[in-house]
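Up next is subunit A:
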Amino acid sequence: MLSEFSWAGASAQLTEILLAVLLAPLLLGWVNQCRAWLQNRSGPGVLRPYLTLRKLMAKDAVVAHGASPLFRTAPYIVFGCMVLAAAIVPTLGTDLPYAPAADAIALVGILALARVFISLAAMDIGTAFGTLGARREMMIGFLAEPALLIVLFTASLISQSTSLATTVETLSQRELAIYPSLAFAGVAFTMVSLAENARIPIDNPATHLELTMIHEAMVLEYSGRHLALIEWAASLKLFVYSCIGIALFFPFGIAQGGDAAGLLLALPALAFKLAIGGFLLALIETVSAKMRIFRAPEFLGTAFMLAVLALLIHALLET
Partner candidate 1 sequence: MSWEILAVLGIPLAGGALLALVGHQRRAAELNVALSIATFVAAAALTTRVVRHGPLFAFSEQFFVDSLNVFLVALTAFVSMTTSMFSRPYMRIEQEHGKLTGARLRLYHSMYQLFIFTMLLVLLTNNLGLLWVALEAATLTTVLLVSLYRTPASLEAAWKYFILCGVGIAQALFGTILLYMASQKLLGTGVEALLWTHLFGVRSQLEPTILSIAFVFLLVGYGTKVGLVPLHNWLPDAHAEGPTPVSAVLSGLLLNVALYALVRCKVLADGALGPGFAGQLLMGFGLLSVVVAAFFLSRQRDIKRMFAYSSVEHMGLITFAFGMGGPIANFAGLLHMTVHSLTKSAIFFTVGHAAQTAGTQVMDDIRGLARVSPTIGWGLMLGTLAILGLPPFGVFASEFLILTSAMRQQPWATPLLLISLGVAFAAVFRKVQPMVFGDTTAKPLPHRPALIPVFLHLALALLLGLYIPPYLAAWYREAARLIG
Partner candidate 2 sequence: MSQFLTPALTGQIINLLAAALLLLSFAMLAQRRILSLINLFAAQGFVLTLSTAFVAWATGQTHLWWSAGLTLALKVLLLPWILHRLIQRLNVKWDVETLLNIPTTMLFGLLLVILAFNLAQPVSALAGTITKGTLGIALAIVLLSFLMMITRSKAVPQVIGFLAMENSLFFAATAATYGMPMVVELGIALDVLVGVIILGVFFFQIRERFDSLDIRHLEKLKEE
């Protein structure tokens, strides 16, 4: 794995991680700003999430009496998982030291780990909202994870490996080709990301109504630095999902080698793609209405079905 330890490689990897951690709130801010523009409001500004994080960090963290150590440590674990995920998704380059660990299945496992911990923490205090949020989160996760796995498998079948780095390399090196399976997989992936990141039409990230909360319900008890870490982790999750999408479906521009020049050029390409992706996300959120909670399984069922279709079509038409 780390057979050739080089300072250049390590620093490149570190840069990538730092970039992800620092840019994730910016992506969230951009999405919210686009939403505001589309809704004809003036919006809070793209840097608002940073200000929120700073405000939260300065406050005291209030913890309930009955909270267990799990409650206190969960934000750190969740944040750590997201940072790890951001480290192994090939955002800037495919030849960084952590690249061999960038296995699709491991990635899904890491995301699942984060979900488990935050659900446990939500149920830890014993309030009604926490349990409600945790159960709904688990339902969404239970339906979304197979779909995500199958999307990743479809891409893996095309590149003959589950390593994301190899997938990116294979897909970016092919000549312009129309893969219907990737089209289906793309739509499925979009639907899954919407569900996992608690965006409309599955969950409204700005609501606190009992009927409609999922993610917000789980973090209702957190405050101060814990809440800051969790919010940061949520924005990192959005960042990670966007980068997975870009890596699978629009891998042009990601550096193939490990040289600094390639990585530097990959940065503006990434920023450009993320900007467009964020705008499209805001667009989808604006034109859709939030679905009733019991329609969510249908939505995810459709995503799963599209993902399986992508797999079948790949097996039938492209081999």
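Assume contacts are C-beta pairs under 8 Å (C-beta built on N, C-alpha and C of every residue); 3 or more make two chains touch, one makes a residue touch a chain; residues count from 1.
How these were chosen: all candidates are chains of the complex that A comes from, given by their letters.
On a predicted model such as this, the values are computed, not experimentally measured, just so you know.
Interface remark: subunit A makes contact in this complex with candidate 2 (options 1 or 2, touch as defined above). Residues of subunit A that touch candidate 2 in their complex: 177-181, 183-184, 297-298, 301-302, 305-306, 308-309, 312-313, 315-318.
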